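Every protein chain of the complex appears in place save one, which is left out.
Take a look at chain A:
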Amino acid sequence: MLNNNEKAHHNGQSSRLPRKRFYRARAHSNPLSDSHFPIPISPSEVDYAQHFPHFFPPEMCDQDKCDAPIPKVRFADIGCGFGGLLVSLSTLFPDALMIGMELRDKVSEYVKERILALRASNPGQYENISVVRTNSMKYIPNYFEKGQLSKMFFLFPDPHFKEKNHRRRVISIQLLDEYAYALEVGGIIYTITDVEELGDWMRTCLENHPLFEAIPEEELEADPVVELLTSATEEGQKVARNGGQTFKAIFRRIAFKE
């Protein structure tokens, strides 16, 4: 994919892929702190047309008469980092809108530039991915309606080893309530980490949550997305380079039964 760099040359400076070294950021960000960036009041306030202009042709925005249903984001990559997964998923599911959510300002800036550059150098492609800078632990319901998403990704999240900081973990029983709210019944939540302790934690949370069930192994083998969890992400590649182990927990959202 890095070869796109060369291809991009003839499109001029702006379309060149951004370079990571200019987007150095802290590895961690405190999800508990009060956010000072703008947050949409409700999902209907989010201007998705701005994120996916290709999927929102102007005639659709102009006239309410247009019968076509408004396309909705289907996949969310929570803590998308530098956006490796989004870029790979984009071509695998060209018709599904997907959004990355990243708390670190510079990193989300990088992903934005990266997507714009990819769009410019590959006309017609990568129109279905975008990124927002937000705290997904606080504001998931501000972006997605109930049951809107079919896939959610939590790849290599911050491990927060200290017990005191466990409440900063992005997967917890309480936050899973909100993820279950955003996911449609049958939707899938993908988690992966290279930290065994966190892997156990995420699996235990999902197993104990009444709205999720584990997906059988054979079904996972047929799912093309599973392979991307390790191969497409920057963190995954790093782990593979160092010959590390990864721990996945992939669960399906099920209906509530009492």
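The working rule: a residue touches a chain if its C-beta (ideal position, glycine included) is under 8 Å from a C-beta of that chain, and two chains touch if they have at least 3 such contacts; residues count from 1.
Note that in this section contacts and distances are computed from a predicted model.
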{"item": "Chain excluded from display, named as in UniProt, from \"tRNA (Guanine-N(7)-)-methyltransferase subunit TRM82 protein\", \"GPI transamidase component PIG-T\", \"TBC1 domain family member 15\" or \"E2 ubiquitin-conjugating enzyme\"", "value": "\"tRNA (Guanine-N(7)-)-methyltransferase subunit TRM82 protein\""}
{"item": "Residue touching the undisplayed chain, where the options are A:Ile99, A:Val132, A:Leu176 or A:Ile189", "value": "A:Leu176"}
{"item": "Candidates A:His36, A:Lys164 or A:Arg241 - the one touching the absent chain", "value": "A:His36"}
{"item": "Touching residue (missing chain; options A:Pro57, A:Pro94 or A:Pro141)", "value": "A:Pro141"}
{"item": "Residues from chain A at the interface with the omitted partner, ascending", "value": "31-32, 34, 36, 41-43, 137-138, 141-142, 146, 167, 172-178, 180-181, 209-211, 256, 258"}
